[in-house]
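Here is the structure we will look at, set down as structure tokens.
Apart from one protein chain that is not included, each protein chain of the complex appears where it belongs.
== chain A ==
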Amino acid sequence: KIIYTHAPVHKEGRHWCKKGHCRVKTEYNIYIKRLTVTTMTSNSNLSTMRRLVEQLKLEASVERIKVSQAATELQQYCLQNAGKDALLVGVPTGSNPFREPRSCAVV
């Protein structure tokens, strides 16, 4: 049995400044993805195996629909809601809460 862990690790260091002139001390932390593989002893696990089999039986019994139906309904949902999707169709300047309306000079 294999267990994967992703433990965050910090690392500090120095690096050359962009122009290559000097060694600037810059603290930087990197989260290194360390995928460590740990093998568990198989002794623990007659009951775990039984539970795994029960879980697989549950997942095998799931009712599935055809990809064609899923794809059609996904497309329909996207198209039906496209009009309300500001990131997709844009939003007029006047009604964009994140934009200051341009002030017009009154002559």
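In this text, a contact is a pair of C-beta atoms (placed from the backbone, for glycine too) under 8 Å apart; a residue touches a chain by one contact, two chains touch by 3 or more; residues count from 1.
As a convention for this text, contacts and distances are computed from a predicted model.
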Missing subunit (named according to UniProt) among the choices "Histidine-containing phosphotransfer protein", "Guanine nucleotide-binding protein G(I)/G(S)/G(T) subunit beta-3-like", "Isocitrate dehydrogenase [NAD] subunit, mitochondrial" or "Trafficking protein particle complex subunit": "Guanine nucleotide-binding protein G(I)/G(S)/G(T) subunit beta-3-like"
Interface residues of chain A (partner: the chain not displayed): 1-8, 29, 33, 35, 42, 46, 49-50, 52-53, 55-60, 62, 64-72, 74-75, 77-82, 84-88, 91, 96-99
